[in-house]
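Partial view: only certain chains, each at its native spot in the assembly.
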Amino acid sequence: MSPLHSTCPICDATVELPGDVSASQVVRCGDCGADLEVQALDPPVLVEAPAEEEDWGE
Amino acid sequence: MSAVPVAIVGASGYAGGELLRLLLAHPGVEVRQVTSESRAGEPAAAAHPNLRRRTTLTFSRMDDLHPCDTAFLCLPHGRTVEVIDGVLARSERVIDLSADFRLRRAEDYVRWYGFAHPRPDLLGAFVYGIPELHREAMRGARLVSSAGCNATAVILALHPLFKHGVADTRCTVVEAKVGSSEGGAGVSPASHHPVRANCVRSYKPTGHRHTAEMLQELGLSGDSRIHFSATAVDLVRGILATCHVFLNNRVDEKQIWKLYRQEYGAEPFVRIVKERDGAFRYPEPKLLAGTNFCDIGFELDGDGNRLVVMSALDNLGKGAAGQAVQAFNLMHGLDETAGLGFAGLHPV
């Protein structure tokens, strides 16, 4: 099965999904590093996964 | 393909030393000669301790330059133009790391460097040394004028915006934080360690010469401006240029991503670095020491039309020797990344 593709909702990058990807799996965008949740599979839809805001404390 | 014989003229300085390190490890090159008037007769490692037991080359004088395929010139500004004919007589190709042939118009030398260029006839003969802008012209070229380090960082940062007309060309403000090796190997009261260490020194708030190249290569003229300032920080290698650009009309982040991806997505040495978390979300100079990378990131100012573009590189790498080797590879039809595979160190 050729790898699935979708686009990152944050930076529009093309995101390659592993062949065995499953719904609600979290993948990372290679360009902007955002954690993305697979909301649907056919066609694949990605939404930003809830991530706790990292506090640099600066 | 037999190794290309090259020479480095003025090889005892920092750019010359970085070039020597890269070329000694380059699969397609044989370094035949290194010249230095001040260190003639000394072994190369005397000036470059990292090259101990790595080369037995000793510095010769420029007058003794033997014929070779490519000569890399690392001479002080104003000196190259005096010796260029002698070098051209003995070398097929020349890659000049000085500023003597970067600008296309003689009057710009009067304005920015305060001297009447003695060889205006040669000014158009050199290809300006940023491969990402002049790749085709460099293939098979004989003469390349390597770009300045600050100019490389700023030009690569801003090129996509001005090329596509999304930014106002009259009010760009750029502040470059720079390391001490930019001043070269020459000692001065300001480079004395107790004076230079831990400094955050506004050493060139206005009138930096590299602005001339930025305007030229970004195609800006008339009342266009690059308001450039340089601040020396506690680094030996590295530049971080923070560019404040004012957009002509509203855009969103995705459009900016698209613009930079379109220009640099396929480039081997320009990386877009803008990440959601981690300590290295934006471009960071120390990660690039010894590499040929220019990392570019950006952030859109929510309430206005300001876009902040951050660009980092190693002033001796992509800002000098690395980019000269990249040009050399193009001039000889070699793999553009040959000899430039170092990934950089972390932590460092």
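By letter and in written order, the chains are A and B; residue numbering begins at 1 in each of them.
Note that a contact is a pair of C-beta atoms (placed from the backbone, for glycine too) under 8 Å apart; a residue touches a chain by one contact, two chains touch by 3 or more.
Please read all numbers here as calculations on a predicted model, not as lab measurements.
Student: Given that each chain type is shown once, what formula states how many of each the whole complex contains?
Tutor: A x1, B x2
FYI, only the chains that are shown with their structure count from here on.
Student: Provide the residue numbers of chain B that touch chain A in the complex, in ascending order.
Tutor: That would be residues 253-254, 257-258, 261, 272, 274-278, 281 of chain B.
Student: If we count contacts the way the header does, which residues on chain A are in touch with chain B in the complex?
Tutor: 10-13, 31-35, 51, 54
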